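First the structure, which I've put down as structure tokens, then a few questions once you've had a look.
The complex is shown incomplete by one protein chain, all other protein chains being positioned as in the whole.
Presenting chain A:
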Amino acid sequence: MADVTNRGGGSAKTEGVLDVDPTLPSQPADARVQGVTSFDVADFAVPLGREEEWRFTPLGRLRGLHDGTAEAGGEIRVDVVAPAGVVVETVGRGDARLGRAGKPADRVAAQAYSAFEKAGIVTVPKETVLDEPVRITVHGEGGTAYAHQVVELGAFAEAMVVIEHTGDAVLAGNVEYVLGDGAKLTVVSVQDWDDTAVHAAQHTALVGRDASFKSVVVTFGGDVVRLNPRVHYAGPGGEAELFGLYFADSNQHLEHRLFIDHDQPHCRSNAAYKGALQGKEATAVWIGDVLIQAKAEGTDTYELNRNLVLTEGAQVHSVPNLEIETGEIVGAGHASATGRFDDEQLFYLQARGIPADEARRLVVRGFFADLVQRIGLPEVQDRLMEKVDSELSRSVA
């Protein structure tokens, strides 16, 4: 409040009374929504915090992941449980199957790519249809680590993959999803870190011809979590659905930066991210970059971001960018909304005898419910709702 008075109430005479940062939203001149990609960390300057892709991120809390000072030495335990028919391997840096989905798009991702020692590869052979999910658990036991994981589906394979992150770590990693023609992959990535963890990761998907990729990103825990889900298409007819849920508490910084590159004709994409925030300095950043290249005729894309601010002191940055280089498209759109929850809904529930805390919980559950229901894995859905409840009870307490 003091801040506002300072800016607005002062005499109009004093020059600079309105000198709040005038920088408008910036993009490099005539560049696409996304810039350089490279495997080489040297191709990216050390971010200073003014750069478009870093200006929302608290660099000081990245523990050196961004400037090369973070030395690997921590312990990360990765366990993979897969049904029969799935090939699970751990390979060295030289394996030819690494790096095919796409190159790192920022300095931290490139750092991770240059620094990991062993990579995990999960392969679902062609035409294999799994009825049980593949489970990958990533547990941090302190310290800095770099990681790399590939999930590959052969043509017409169908699989579900659940990746869970828990414990304490400073982790930079890349995950690649390579989908063969007609393959179907649903992947759920849960970030349920301890409050001290730092996690930066790029999730790159290469979607084959007529393949369909569904990604659900769920971020609850961690000091700083910055995820960059990216989608490219390898042939026409591909479909990508990117769903996300996040719940930011006091002093948490949760950042999701999507990039959907429509580089093939007749592909579809649909992104929907929903987040709730509570507590001082709880910060959520959501960037949704969609590029429709000139050759991507017949594209159909939609993006949505919703934020529910539960208490004072939280911050939301929501930027759904859209660049379109052809008019020959089916449709393109986005929507973003930020608000507190509806007092009328609360009143309605309370008028029916439901206590305020309970009513509040119901409203927030309702906010997330439609996304959760689209995951398609009942046990994951139940756990997520429990998680939402426990986050809420923290705010009530």
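Basically, contacts are C-beta pairs under 8 Å (C-beta built on N, C-alpha and C of every residue); 3 or more make two chains touch, one makes a residue touch a chain; residues count from 1.
By our rule, contacts and distances are computed from a predicted model.
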item	value
Absent chain [UniProt protein name; select from "Fe-S cluster assembly protein SufB", "ABC transport system ATP-binding protein", "FAD:protein FMN transferase" or "3-oxoacyl-[acyl-carrier-protein] synthase 2"]	"Fe-S cluster assembly protein SufB"
Candidate in contact with the missing chain, chosen from A:V319, A:A369 or A:M385	A:V319
Residue of A:G94, A:G331, A:G353 or A:P378 touching the missing chain in the full complex	A:G331
Interface with the undisplayed chain - residues on chain A	1, 3-4, 7-9, 12-20, 22, 24-30, 33, 52, 294, 297, 307, 309-329, 331-340
